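Note that one protein chain of the assembly has been removed; the remaining protein chains are unaltered in position.
Should a chain be cited, it is by its letter among A and B, assigned in written order, with residues numbered from 1 in that chain.
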Amino acid sequence: MSVQEGTAHRPWVDKVLTVNGWLIFAFLYLPILILVIYSFSDSKVVGIWGGFTWKWYNRMIHNPEMMGALWNSAKVAFISTIISTVLGTLAALALDRYRRWLGKGAFDVIMYLPVIIPEVTMGAMLLIWFTQILPVNLSLTTIILGHIAFSASFVTIVVRARLANLDDSLEEAAADLYANRWTTFRRITLPLIMPGVMGGALLALTLSLDDVVITEFVQGPGASLLPVYVFGLIRRQVTPEINAVSTLMLALSMMLVFISLAFQARSISKSKNKEA
Amino acid sequence: MTAAVSIRGVTKRFGTDVTAVDNVTLDIVDGEFFSLLGPSGCGKTTMLRMIAGLEFPTEGSIQIFGEELALRPPNKRPVNTVFQSYALFPHMNVEKNVAFGLEMRKVDKAVIKEQVADAIEAVHLKGMEKRKPSQLSGGQQQRVALARALVNRPKVLLLDEPLGALDLKLRQAMQIELKDIQSEVGITFIYVTHDQEEALTMSNRIGVMNFGNLLQVGTPEEIYERPVNRFVADFIGETNFIDGTVADDGRIRIAGGALVYARGDAPAGADVTLTLRPEKIWIHSRGAADLDPERNQLPGKITRRLYYGESIYYEIELEDGTLVDARHENIPSLQRRDVGDEVTITFHRQAAEALVS
Partner (left out) sequence: MTMLDERPSEEANPELERKAERAESWRGFFTALPTYLYLVVFFVLPLIIITVISFAERSRTGKPVLGEWTLDWWIKLGDPLVRSVVFRSVWLAFLNTLLSLLLGYPFAYWIATRKSALMRNFLLVLVLIPFWSNFLVRTYAWRTLLDSNGLVTKVGEMTGLWGKMLFTEPAVFLGLLYGYLPFMVLPLYAAIEHLDWNLVEAARDLYADARKAFIKVTLPLSKPGIIAGSILVFIPSLGAYVTPDLLGGSKTTLLGNYIVTQFKSGRNWPFGAALSVTILAIMMVATIIYFRKGGKTL
């Protein structure tokens, strides 16, 4: 399947496109690269190179507030990812596998709203809900509840796409071969949508680890997450220590990209085998 | 003759306005190869799915060896299905796929192992046990699907266009193999297809469906030679339709005034349509002396000739303008005709079937 054959351009068009392409990549990568470089600079001022040093990383590790925020982030991301993956997968199953049920039309709309609603609106409404209506104190729990409220929908989108590509007759075949509903789900449906579920989970994890806006609205006193804590630091003063923690966060993001790519590559190579 | 499957007054409606299967009554005999034949959307697959339990009928009774199970879920029925897309579990290898049904029925592990090995050998896939479905060819996947269903010793095997995805040569080979397997295991096969040739060559009996109705049930010969209506005649094989009226002496008066003999029991005065297969028409030169008086004779003119290799098609215009196709085998003893030749066509008195229009 060669798709690219109809694209014979005149050479100059291709040249312009190529130059433009690499310039945009430079635009996307140079700022990050410079940020990483200055995290190793032995100078208090970011932007002035003062020789190589690990000291900012060292300082970061020995900053109890930062490490506390990191630990909080890990807890929130872990719990909200698990819950939103379960909720999102259930919703995807209900939407894709059941033709009609009470309130399905409304649910189909509600499910997608958290994806398109601006984060500030989401944060503001959760803040009002938690503090003015529900009798709860803002804490890590309210952050987790907020994160689930938006990331479950992303999981649903990813899993639903996977389900839509899954041949219905596989589940019918299992039923025909004496499997009951639960066994069919456990032995057939779940293993086959697993790449989608994992993709959704990674997305939920990334969203939770990246979130600043909603967390800032619904966090309790003294229990911040890493991005919000770093955000606060940047507002006060830019230091190379922020570059160090930024580099750490970038490394984490990058790791998640590669994990998700590995998942995709596996499911793609499987579907390629099928075509052959 | 015991009925393996007994279907009584089965109707399936989807929503309020789609009737996929309309009041079908049908008995399928134990051990027979029965085909449900019809164009796509005729309700044959829905009928099969209701026997499998993948759909529940709106109304009616489905019994398998006397047991009513119209509303029983698929996993509690003594039937198995070979799906159109094969529906092999992509994450399991051949062995696991074939063992699935037995495992679900909690058959003893050692027995499973033995029976799975036998089933895989029976479909000539020995040595492929550890392969994933994606590593098999279409024909091999088809065999796995067959083994996976047959290993459960179902009382009835349901096949939903199982050969549709295979190329012509492989399809023909698989037709023979399926037929052999069926006579070997002696299980009733219910086979859904839209390919009339496949149905004719493989089946003991055929049920022709259209628009949710079961139009005719019979042996391949009955269906081909004595179609009950215009749809069946048209759908199975090729045919000519000639409109006419039954005259007082029982012959049929066709447009142009000629009188011909045909089979059928339509009363005098009734409007009928004659169905006449192209291969039953002989072509003679006009005025030939040796014409059999026992055959119907009609004058005409060759207007088109199509060369098919093993046969030649002639289009003949009768005197009233009706066009008829005739097929001649391509053998040296039959005289070649050219466009424009004045000819007389003849056909046996039993060759044409008069259908009440």
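The rule is simple: contacts are C-beta pairs under 8 Å (C-beta built on N, C-alpha and C of every residue); 3 or more make two chains touch, one makes a residue touch a chain.
Owing to the predicted nature of the structure, the values given are computational and were not obtained by experimental measurement.
**Q** Among A:I110, A:A164 or A:L190, which one touches the chain that has been omitted from the display?
**A** Missing-chain contact among the listed residues: A:I110.
**Q** Mind listing the chain A residues that contact the chain we can't see here?
**A** The missing chain touches chain A at positions 3-7, 9-10, 13, 17-18, 20-21, 24-25, 27-29, 31-32, 34-35, 38, 45-48, 86-88, 90-91, 93-95, 97-104, 107, 110-111, 113-114, 116-121, 123-129, 131-133, 145-146, 148-149, 152, 156, 206, 209-210, 212-213, 216-217, 227, 230-231, 234-235, 238, 242-243, 246, 249-250, 252-254, 256-257, 260-261.
**Q** With the missing chain put back, which residues of chain B would touch it? List them for me.
**A** Residues touching the hidden chain, for chain B, are 8, 10, 56-62, 67-73, 76.
Here, only the chains that are shown with their structure count from here on.
**Q** List the centre-to-centre spacing of chain A and chain B in whole Å, with centres computed as mean CA coordinates.
**A** Once rounded, the distance between the two centres reads 54 Å.
**Q** Give every residue of chain B touching chain A within the complex, in rising order.
**A** 52-54, 73-76, 79-81, 83-85, 87-91, 100-101, 104-105, 132-135, 148-149, 152
**Q** Residue numbers of chain A touching chain B in their complex, please.
**A** 167, 169-170, 172-180, 183, 187-188, 191-192, 270, 273-274, 276
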